[in-house]
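With one protein chain held back, the other chains of the complex are shown just where they sit.
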Amino acid sequence: MYKFKGRDILSIKDFSKEEILYILKLASKFEKKVNPNLLKGKIVATLFYEPSTRTHQSFSSAAQRLGAGVIGFDNINVTSIKKGESFQDTLRIMANLSDVIVIRHPNIGSADLAAETVSIPVINAGDGPNNHPSQTLLDLYTIQKVFKRLDNLKVALVGDMKHYRTFHGQILGLSKFLNNKIYGICPKRLEMPVEFKNKNYQDVVINMKDLDKTLADLKPDIVSLGRIPKEYIKGNSRKFEFRITMETVKKLPSNTIIMHPLPRIDELDIGVDEYPNAIYFQQAKNGLYIREALLALVL
Amino acid sequence: MYKFKGRDILSIKDFSKEEILYILKLASKFEKKVNPNLLKGKIVATLFYEPSTRTHQSFSSAAQRLGAGVIGFDNINVTSIKKGESFQDTLRIMANLSDVIVIRHPNIGSADLAAETVSIPVINAGDGPNNHPSQTLLDLYTIQKVFKRLDNLKVALVGDMKHYRTFHGQILGLSKFLNNKIYGICPKRLEMPVEFKNKNYQDVVINMKDLDKTLADLKPDIVSLGRIPKEYIKGNSRKFEFRITMETVKKLPSNTIIMHPLPRIDELDIGVDEYPNAIYFQQAKNGLYIREALLALVL
Partner (left out) sequence: MYKFKGRDILSIKDFSKEEILYILKLASKFEKKVNPNLLKGKIVATLFYEPSTRTHQSFSSAAQRLGAGVIGFDNINVTSIKKGESFQDTLRIMANLSDVIVIRHPNIGSADLAAETVSIPVINAGDGPNNHPSQTLLDLYTIQKVFKRLDNLKVALVGDMKHYRTFHGQILGLSKFLNNKIYGICPKRLEMPVEFKNKNYQDVVINMKDLDKTLADLKPDIVSLGRIPKEYIKGNSRKFEFRITMETVKKLPSNTIIMHPLPRIDELDIGVDEYPNAIYFQQAKNGLYIREALLALVL
């Protein structure tokens, strides 16, 4: 129906609403049933130029659950890169040893460059602040599982709108569907860059001390959290700028869900884990099924 | 018969004599026959918070020999831990990506905490000086293979009774069986802590220079060696305190076996490798079958 074989997965932008729904449906099938022979004899190359436990292990688990082998690295010191090899040469070599490349790199556009360089499919597992389509897809899959829909949702993004890739992907993904309203709650200097804004999105710039009240007034279906990276916190001596606790959650509608791509630090109190709609660990598990679906589709 | 599915393997204490014999019997089956499809589609997460070639590689080999995939780390620098993620968050995430967790951690009780945190089975691969049940089981398996019994044995533990986990496990394991006599041969300051002593065990505090004569007089069935970690050797300028050589072995009964969990340094001379009852390399191999049995049982 949809052509996925051999395709690169670079950005959520490249997928139509129908294609997204198709991927989610396949992920749902993988959630129900393990297919340990589907990718037997295939090799997934995971090229992580910066560490990411969650994403790397998730792709590795997904590949092996489908019977594929895994090669690659998450520690650039142990590779030929040390010997001065170029990014593109490494890619070409790894492409010759594998059937699909999963790449994480701190530079914007690195996955696109990878896709231009090699003929096998490339999956972008994060290129700096830019794209991370499997994260966006697992977010959508998680929302769909809870609400049985991907439209008519009120979503509060809370944190660093300026740099946080996960938020950029959520705006893009949710805007493919009808009538979603997205609010970016952030301090003044971390507003959403204009290139990620659209008609569904609205900045809500606040003093983060007022966060609990702002959320209570907004009554969102979804609170999507993310770290404010340490390097963007004003002044070294200041404490972290906000924290979601059970106090925050108690003031929200009872069916509001709390999402977080993890890892978390101070912005999400572990007390919230007890809250039935705190679904961030389930979210991580959903990533497994989405990544199985993506690997299966492109191979 | 015995309920193992979903169970945590935290300490040899948790197993009855009958359960131990059952595990050894299954290990023996795995030694005779490879089962490359038994755990197909399953994922084993190996979380090594401190390096351990032997144990990590052994679990990884065991898992893959049964057809399972392996994820995890043995280098905490490359994980999200660097970003400040909590121990329990890492565990919850890894549990969502896998079917069983194998954990090695320097802190006592870390495996118990892991088991409380996640719902999938946890196998303790060493928590500081405390427990390392697969090591104890492979020691018992090795003894059983040689002597065709696990009772009526005279065992000389030689080394650091105070800190050495392997000895603590051997006392616990051998005391499940009848009539075993265990002697802990050590220098004064490295005596067995009271919590690991029992009626089967007796300290034999000696000047380690008298080791050869002490062992010759004792006539043990088993000499179980272990390192005295460098940090416990008195004075930086002093040489290692004892060394088992062929001279030692020649004075022992001809059927006495020499065990060592490896790696060895100065305490066990490579000359002893020629001795037919030097079974420490066989011991390492036996670990593979024990770990296959444990993974198969809990999954």
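First chain written, first letter: the chains are A and B, and each begins at residue 1.
Basically, a contact is a pair of C-beta atoms (placed from the backbone, for glycine too) under 8 Å apart; a residue touches a chain by one contact, two chains touch by 3 or more.
All values derive from a computational prediction rather than experimental measurement.
Visitor: I'm checking contacts with the chain that's been left out. Which of A:Ser11, A:Thr90, A:Ser110 or A:Gln170 qualifies?
Guide: The missing chain is touched by A:Thr90.
Visitor: Looking at A:Ser98, A:Ser224 or A:Thr256, which makes contact with the chain not pictured?
Guide: A:Ser98
Visitor: Under the stated touch rule, tell me which residues of chain B contact the chain that is not displayed.
Guide: 34-37, 51-54, 57-58, 60-61, 63-65, 67, 70, 74-75, 262-265, 270, 281-282, 284-285, 288
Visitor: Just the residue numbers, please: which parts of chain A touch the chain that's not shown?
Guide: Within chain A, the residues touching the omitted chain are 40-41, 43, 45, 67, 69-73, 75, 77-86, 88-90, 92-94, 96-98.
Methods note: only the chains that are shown with their structure count from here on.
Visitor: As a quick test, compute the distance in whole Å between the mean CA positions of chain A and chain B.
Guide: 40
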